[in-house]
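Pasting in a structure now, in structure tokens, and then I'll have a few things to ask.
The complex appears here minus one protein chain, its other protein chains still in place.
Going by the order they are written in, the chains are A and B; count residues from 1 in each one.
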Amino acid sequence: MIWSKRNILFPSASVDTLILWLLRIASGIAAGMVLLILFFLLAESLPLLREIPAVRFVTDSSWQPTEGAYNLAPMLSGTLYAAGGALFLATPLGIASALFVAYYALPSAARIYRRLIELLAGIPSVVYGFWALTTLVPLINELHPPGASLLAGILVLTLMILPTVALTAHAALLAVPDEYLRGAAALGMSRWSIIRGVVLPAARMGVTAGIILAAGRAIGETMAVLMVTGNVVQHASTVYDPIRTLAANIALEMPYALGDHRAALFVSGLMLMLLVIALWSAAARIGRN
Amino acid sequence: MKLAGVAIVGTIMFAVGLVWSPSGNTAAQKLVLTGASTIAPLAGEIARRFESRHPGTRIDVQTGGSSRGINDVRTGTADIGMVSRDLKPEEKGLHAYAIALDGVGIIVHASNPVVMLHRRQLIDIYTGKIANWKEVGGVNSPITVVNKAEGRSTLELFLSYLNLKNSQIKPHVVIGDNAQGIKTVAGNRNAIGYVSIGAAVYEAEHGTPIKLLPLDGVAATVANVRSGTFPLSRPLNLVTRAFPEGLARKFIEFARSPEVHDLVEAQYFVPISVR
Partner (left out) sequence: MGKAETASARAMPSSNGWHDRLAEWSVYAVALLISAVFLWILGDLARGGIEHLSWSFLLDPPQNAGRGGGIGSILVSTILVLLIALVVALPLGWAAAVMLAEYVSSGSRFGYTVRNSLQILAAVPSIVFGLFGNAFFSIYLGLGFSILSGGLTLACMLLPILVSTAEAGLRALPDTYRSSAVALGMSRAATVFHVLLPAAAPALVAGLLLGIGRAMAETAALLFTSGYVDRMPGSLLDSGRTLAVHIFDLSMNLPGGDVAAHASALVLIVVLLLINLLAMEMATGWQRGKIVTE
């Protein structure tokens, strides 16, 4: 039953169309924002893009913008390795956490654990960063110097995107209709087979949305990564090597960059965006099948 | 409906905020400073004291780096720029007023047995030719070289002192600001880095496990920066586009006066005595 204090039927059709138009405007503003930002990025990158051929961004000797070298490839690989590693760890951990809260834990434990995850989601990247810098990095340093490395970056990113995956997965799990579960239980399926065979497939769209959101976050994360990955521009050959990600590079150099250097940083910002958009489209294509 | 109520309250607050805003600002005389993150904390403290002595003024201090400070003064975005180095030849048209002196010193972990490094050894360590501490009299461990990110005045000073280009340096870790550098070295027994002496001395005296190495035989102490014997020192400058007037002039004079010497020393910089 639906309780309501006033007449809820809104018999007037014009109110409906008014609302429709309001919604259209709102969505339009949201979309317009993107165009504005894209325009801004392009405008700032153009001075450099006009001067040098785009292929130099992957073939130059190194990244030394003040000396005219603009190779972005090592930072691109650094970004991909760090984000990829983090996703590899955070996806199972996040989904398992969501399963824990939804299906395995006692209600009191579930409530506490869920609070914990929500808190983890809110801890600023600077706090993760400086905790990792003072605790995690020296630990890794004991294993294999210098400590500030791809591994540190992956671990910190995992911590940061785990709540996103867990919370959105949990919301998706809750949305699975109870009838599915009861039907499966009535068929005699065990808990894990219900989860694997019925719940996860049904919740797939929500879970994937969460993973994509987390991927975007991992690729764009700036502060924490800049504190713990060592920021050396190179391709990593082991997880103990220091790397620099595109986003951390922008944060590190932008305040001090002028002219061509600044434009080069905007180009790297564009590259970041293209990267994530490519991921989105790939995921969307897979999701459609 | 509750939602509508919340929305209405929110909109009213927003509207009140907007109306409240303009009057809040025009009442005050305002000054905007942008620039070096090394100077920003000191400038903030000086600004606070200035505001308490001159009610009705607002001195806003923002960071962004020395180059930003120069840029913003040129475009007029800021009234005063904070620059943690001497002006470059192409910047000579601007006016610089030093408010303190600072040095750049080499730091290693406190447990490192090495007590001194020659300039040649430093160059070799930073370009990767010397890779192990035992080659300079330390323990048998690989050296972790910590360098500063591009654009920082500290980096430029260090490079010109060693006569190197940034592309020649082979770092293992690149850091942004002073405290990050100190934390990196404090967390790694085999690290070597360079930071503002003021920052390093402060941290070392408060128990952080780092120590400063002498440069060219001169100990890296605040006293040596003050006496001018330390080879790698730099002025902390307030920069204006034209000869400063009005509030800007009052502030710069205040910042260079003995009234703020205690603030300067609290940050472990060396106060300037203006003749």
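Here is the rule we go by: contacts are C-beta pairs under 8 Å (C-beta built on N, C-alpha and C of every residue); 3 or more make two chains touch, one makes a residue touch a chain.
What you see is a predicted model, and the numbers here were worked out from it, not measured in a lab.
The missing chain, though absent from the view, touches A, B when the full complex is examined. Touch with the chain that is not drawn comes from one residue among A:L48, A:A86, A:L181 or A:A264, which is A:L181. Which of A:L46, A:V126, A:L143 or A:A282 touches the hidden chain is settled by the complete complex: it is A:V126.
The set of chain B residues touching the chain not shown comprises 2-3, 7, 10-11, 13-14, 17-18, 20-25, 28, 32, 37, 40-42, 44-45, 48, 51, 58, 60-64, 77, 176-180, 182-183, 198-200, 202-203, 206, 266-268. Although one chain is not displayed, its contacts with chain A can still be listed: residues 1-4, 8-11, 13, 15-16, 19-20, 22-24, 26-31, 33-38, 40-41, 44, 92-93, 96-97, 99-105, 107, 110-111, 113-128, 130-131, 134-135, 159, 162-164, 167-168, 170-178, 181-182, 185, 189-195, 205-206, 209, 213, 216, 219-223, 227, 246-247, 250-251, 254, 266, 269, 272-273, 275-277, 280.
Quick note on the criterion: only the chains that are shown with their structure count from here on.
Here the CA centre of chain A is 33 Å from the CA centre of chain B. Chain B makes touch with chain A in their complex at residues 1, 63-68, 71, 141-142, 144, 149-152, 165-167, 171-176, 180, 183-184, 187-188, 190-191. Note for the complex: chain A touches chain B at residues 5, 62, 64-67, 69, 130, 133-134, 137-138, 141, 145-148, 226-227, 230-232, 242, 244, 251-253, 255-258.
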